[in-house]
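With one protein chain withheld, the remaining protein chains of the complex are depicted in position.
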């Protein structure tokens, strides 16, 4: 192999990792957009078929696409009247070209169906990811909820049309 | 063309798209920094001359650089005593090398000139972007404000010098 071809291959590997970083961050973006906009197809697309979603208390743990569907349709969407997730601080680390972990922090503002006050939630997502058939997916997400409580006396209001 | 030259061109196209992704995210960063720091030149630099900024209720819709100037100088800056935007969850999609869309979510904390209480705003920005003369710009931004209300009894305070 000539030097320049070898150089191109090495560049291609580095480029692939950068693209993978964006693709991995995009998974959590799709999680936020999918969940908040109640776009279940988008939300489901980020999870591998053998995924595990450990939400922890008070929600529990869910497995596979059937588990994702149950968590979202039977537990979470019924509990939230509206939600607005913001994800930041993504730390992506690669264990191989098709294996990675990502830790990110999330803020969620919303309203529960059970009451009028605005809720504030702070959480950390610790993810294990794999690329299969050319597509990055979340294989396991462990959620740590740091706080989940009302903002006293505050009610979310959209501007009037 | 030799294989390695062809490989370089393909790598160059992928690299260009990664650079474009950062450039597109940077536009919303400049939007936040420019608006919050009252740096109008920075704020204006992100908009194409034929741009449309649909802020929606209660603010309205604005067109072109004259519209941006009016919205910012006559409507928004007079309304806000201070503002602090945080942008996240950027989903960038390319329709061509010079055409893209981006959806992101924004949280804004601030104080209106009309009253002392801290305001909290949650919004989604849906953008159409084009690269013209080598520079990415926002051609259209549609804003959906999810909530815009006071944080009850809370007043923003900076530390004393």
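Order as written gives the chain letters A and B; numbering starts at 1 within each chain.
Assume a contact is a pair of C-beta atoms (placed from the backbone, for glycine too) under 8 Å apart; a residue touches a chain by one contact, two chains touch by 3 or more.
These numbers were taken from a predicted model, which means no experiment stands behind them.
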Of the residues A:42, A:81 or A:120, which one touches the chain left out of the display? A:120
Which residue from A:65, A:90 or A:128 sits in contact with the chain not drawn here? A:90
Just checking the interface: what residues of subunit B touch the absent partner chain? 2, 4-5, 8, 11-12, 15, 18-19, 22, 26, 28-30, 32-33, 36, 82, 84-88, 107, 109, 118, 151-161
Under the stated touch rule, tell me which residues of subunit A contact the chain that is not displayed. 3-4, 7-8, 11, 14-15, 18, 21, 56-58, 86, 88-91, 103, 105, 107, 120, 122, 145-153
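Quick note on the criterion: only the chains that are shown with their structure count from here on.
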Superimpose the Cα trace of subunit A on the Cα trace of subunit B, which carries the same sequence, then give the rotation angle to the nearest 5°. 120
Just give me the whole-number Å value for how far the CA centre of subunit A lies from that of subunit B. 23
